[in-house]
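Omission of a single protein chain aside, the complex is shown with its protein chains in their original locations.
Which chain is which? They are A, B, C and D, in the order written, and residues in each are numbered from 1.
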Amino acid sequence: MIKVKNLNAGYGKLQILFDVNAKIEKGKITTVVGPNGSGKSTFLKTLFGLTKIYSGEIIFKDKDIAKVPPHKKARMKIAYLPQTNNVFANLTVEENLKIAGYVLNKDKVKERIEIALNVFPELKDILKRKAGTLSGGQRQFLAMGMALVRDAEVLMLDEPTAQLSPKLAEVIFEKIIEMRDNFGLTILLVEQNAKRALEISDNGYMFVSGRVAFEGTAEELLNHEKFKEYSLGITAI
Amino acid sequence: MILEGAIIYSNLLVLLALGLTLTYITTNVPNFAQGSYAIVGSYVALTMLKLFDISPYLSLPVLFVVGAVVGLVTYLALKPLIKRGASVEILMIATLAIDLILLGVIGAYSEILSAIVGSTQAKFVFANLDFSLFGFKGILFVSTFVIILLLIGLYLLLYKTKFGIALRASMENPSLAQTVGIDVEKTRLFSWILSGALAGIAGGLLPFMQEIVPATGGLIIISIFAASIVGGLRHISGALIGGYIIGVSESLITYYLASAFGTGFLVYGKVISLIIMIITLLVTPYGITGVDWKKVKKMLSTS
Amino acid sequence: MEILRTENIIKYFGEFRALNGVSISVNKGDVTLIIGPNGSGKSTLINVITGFLKADEGKVYFENKDITNKEPAELYHYGIVRTFQTPQPLKEMTVLENLLIGEINPGESPLKALFYKKWIPKEEEIVEKAFKILEFLKLSHLYDRKAGELSGGQMKLVEIGRALMTNPKMIVMDEPIAGVAPGLAHDIFNHVLELKEKGVTFLIIEHRLDIVLNYIDHLYVMFNGQIIAEGKGEEEIKKVLSDPKVVEIYIGE
Amino acid sequence: MIVELISLILLWFGIYYIVSLSLNMEFGYAGIPNFGKALSVLVGAIAVGGILDRLLMLYFGVGGGLIEGSTYATSMINDVIASNPLVGIGILILSIILASILGFIVGAIFILPSAKLKEDYLGITLLAISEAVFLVCTYDLNIIGGYYGISTPDILAFVSGEYRGWVFTGIVLFIAFLVYLFFERLLNTPFGRILKAMRENEDTVKAFGRDIMKLRIKTMAIGSAIGAIAGALYSLYTVNIVANAFTRVEWTFFPFLMVLLGGKGNNKGVALGVLCYVIVKVLLDVYKYDLKYTLNIPFEPVWLSYILFGVLMLLILYYKPSGLIPEKPILTPPMKKKIMEISNNK
Partner (left out) sequence: TQKQEEENVIKVGLLVDLSGGLATYGNNEKHICEIAEEKINKYFEEKGIPYKVKLYVEDTKADPKVCLDKMQALHAMGINFFLGPMASGEVKNVKNFVNSNKLVIISPSSTAPPEAIGCAKPEDKKYIFRFVPTDNFQGNAIGDLAKELGLKNVIVIYRKDAWGDGLEKATVEKLKANGIKVIDEIPYDPNIGDWSPIIQTATNDISGKGNDTGIIFIGYEEVATLLAQIKDDSPLLNYKWVGCDGTANSKKVIEEVKDKAIKVGLYSTMFYSETDEAEKLKEEFKKRGYGEPDQYALNVYDAFWVGAISYAEMLNESGKYDADLLAKKIKENAIKYSEGQFGVKSVTGYIKLNEWNDRASGNYGIFAVTKDGWKLVGIWDSTTGKISWQ
């Protein structure tokens, strides 16, 4: 679905990603793990066009979309859920959901909001509240709900389960599986809840210092040395 | 009489404050050039009057368009800065620079116009051109009508349409707005155009009340800001409430103070309105529309 | 020995009652964990304890002193330090500066600032300490990076690092390891244990039970603004976690 | 002509640099949107005009109203200064002390609304307070003579006319330099750091034990004291005080422009910003007439100069959106030492 070739990207003059090559397969879940600051979020942002690309290609449906502006990507049915600042704090929950369906027509939006609210019934009681007053977790599932409203083919999720209770985190993982299995969505997932994420994924990538340190199936990654190093701590002050 | 004047004055402040609030809500830029936008409108209205003999009321649509162009040009001037992620303060200072440019343009234009018309056009009013209805001044009706129309329109636009939500969304978090497919560029452009257009209209009506000189924009900007802020910068109805608070305290309250404590007080209209604004803000730190009424109700019911 | 106690805290947001009579007790030198579904009021409780929200009713005692509704700045001087769930970096300042703020330096008084002698020694001390903490958090190579330009997890780490700069009696942390790589998360909790040895008390909110359960002494479960279960010691904690109600509302199958 | 231009540029550089430095501490460092900066400058004038003048009138036993009285009293003191320069210098020092004390007090009170107000609301409130005081001082003739104004002593009455400008410029530059040293010393410290932290995130600063209100009061007290010094110097330079000369445009907005132009949070940057502003302004004032005659424009060159000035400022902002010299982290000596160590180890 998406093919990344020799991607070099960063913020202004600061290069973060170095020669990244990756393949996000259609209808599969691809999970990216890695230490903090290794460039996972930057990778997603770059795919969506929110950073500076120095060189490389991003092939989507046989087209290089490296230079397509983000709001147009949203229209190409690519959805992206940022890690931080992922809701509009001054808008109400309802307005947030509505605006998530900005590129859809009215009826479609209604329908999608319906779907999102069924997945996150907790949102129903707080529709009129400003998103800025929500608890951390509530905010997170509002953001997820917004991703659902978008009706995308490709879903890029940056730590969707952070700050969620174990129960809700599990709900999210199940939804992700469901979206792949029932709707055929292509999903690119970044998670620090790495073990669980890889358990449900097809493919796995590991980033270290802005480079791809591992590429393979999720299972391979789970059993790899590098993964163990990353998930068990050893250092101390 | 005194009430009529106060209402008209407040209406005009509301109009000016509306534009300010609008760009603030949608682009986060406190626009110091808002006053001068209006004055551009005033001079265009004057031109229409002097050269084509068109009453300022009738030229309101033209002013709407001219104001929109001024808004557009300002936005284009600010765009490189917004693109480079300039801070709010930088943008605000940039609008100051634009205000200065507008002052220069207006001044130069007033000279050119004077040369064409054959008399000094640096200073003018339309008050004498006004009609009167039921013993009230025409401007009272026109300004009230325009405000009602604009408020309803803006309210529907900002709070009831998808595009309105998009406007507010793109101000708050442009990059997130892009991820949902909003063309942030377009929304910004639109709100500057609209804000300029509102100022253009205000500019056509202002001379019915007060004298216009090239620097008038700079003189009234404080009252505009005061109105916009005391009502609450985050909501368009703030401009309405704020305009009335400032307008009424500048005329009505000042008048009553003067009749109680001596006519010397009459010059302190601006001071009194500023003080009332400060007090209002100290009581309601986020402006009147920022008050949490539920909380107030609870407080009242418990005490 | 008890260090912190809350009695019947009630907190409203408008009409909504976010805390509905919360009483907890934290023992000195313990690591106490609060869990509960999203929106159950955990952060609100912590905000009340640390003075960022004012309780509508109820009392908070710290070392048997009434600290209800005191200003956050004052509570710091009682020995309470906190982190925020959403990181609060000083965005335009460097990572190092972000940490240095953790400790108060006499040079922050304008009068003393003019006389280097008055504050240089302290400054040397905290700079030294800050670099040690950065090293530990794997951030030392980023010491001069602006905090606003960090990754989500790194910001979280800076948040923790700043709290570690001080020598408080109690550290209150709101989801410290959300978004932190699992290995580093373990490291952080190992460090928590080290500090605990030195007598520091911890009150923590966290959802990542897979990591934190190994490190705690005391557990509270919150639901709808109330404490619904409590357990002290390994046994009791296990019991609480297998309580069907807790499983239903929080842990899931 | 060149000589006069340089003197003019230096004089204004000095005065505005003092104002801008203090604004930079308040706004650039502490993040207080002090849109009432003009007030502190006006306070300096009040210290000289409202207090010192009255003292002089008492001393010389001049009766009558302040406006005429100050004229006579200052005329008498000028005669004294003409024969005894020390008196002039004494009055300069006295004025500076009076201004900074009064500025200090006013600044501390002025910021109190910030206990409740944030950002824009605070900014406009400070502006409103400053504007209200300005208007009252303009209309009420008993404070500093309102729109008539009052005279102040000529501290350089012993210097002959053609050199007065130069000597005064020297004094202003010297004081500006001292103020610069003061701020460098004051702000490259944990104090400066905590101010910036407050600007960035108040909650964090609160959580770590600092009293925001106290910090603000200290900042504004110092800032206003310094601003008042500029006001006093300006009054002594013009040898009189006219209340409506202390407008928000000249003493608040333009200093903001200078600070942002130069780069907020950076005292050296601010110097560059002030210099740019002053040079552009003076050169435009002077050379706009040539523009008119070469371009043959059909209106007064004054308008052209407004336009050009605005455009130039915009261009600088485009070119350097975070100021000519962007903000740098505060490096205290121990930080420098440690960083050196690290880079040596690499």
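The working rule: a residue touches a chain if its C-beta (ideal position, glycine included) is under 8 Å from a C-beta of that chain, and two chains touch if they have at least 3 such contacts.
All of these numbers come straight from a predicted model, not from anything done at the bench.
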Chains still shown that are in contact with the chain withheld from the display: B, D
Contact partner of the left-out chain, one of B:Val66, B:Met209, B:Ala239 or B:Ile278: B:Met209
Of D:Glu184, D:Asp211 or D:Asp285, the one touching the omitted chain in the full complex: D:Asp285
Of B:Ser55, B:Ser87 or B:Ser114, the one touching the omitted chain in the full complex: B:Ser114
Residue of D:Ser151, D:Thr252, D:Asn267 or D:Ser322 in touch with the missing chain, whole complex considered: D:Ser151
For chain D, the residues touching the chain missing from this view: 1, 4-5, 7-8, 12, 67-68, 70-72, 74-75, 139, 141, 147-151, 154, 161-162, 164-165, 238-240, 242, 244-247, 250, 281-282, 285-286, 289, 300-302
Touching residues (missing chain, whole complex) on chain B: 1-2, 4-6, 8-9, 103, 107, 111, 114-115, 117-120, 122-125, 127-128, 130, 132, 135, 137, 209-211, 213-215, 219-220, 223, 247, 250-252, 254-255, 258-259, 263-264, 266-267, 269-270
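Everything below uses one rule, namely that only the chains that are shown with their structure count from here on.
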Centroid-based (C-alpha) most distant chain relative to chain D: A
Between B-D and B-C, the pair joined by more C-beta contacts: B-D
Chain B-chain D separation of Cα centroids, rounded to whole Å: 30
Rounded Å distance, chain A centre to chain B centre (Cα mean): 43
Of chain D, residues touching chain B in the complex: 27, 33, 113, 116-118, 120-121, 124-125, 127-129, 131-132, 135-136, 139, 248-249, 253, 256-257, 260-261, 264, 297-300, 302-311, 313-314, 317-318, 321-322
Residue ranges of chain C touching chain B (in the complex, touch as defined): 12, 14-15
Chain C to chain D touching residues, read off their complex: 50, 52, 71-73, 76-77, 81-82, 84, 88-94, 96-97, 100-102, 104-110, 113-114, 116, 119-120, 123-124, 127-128, 131, 143-144, 162, 166
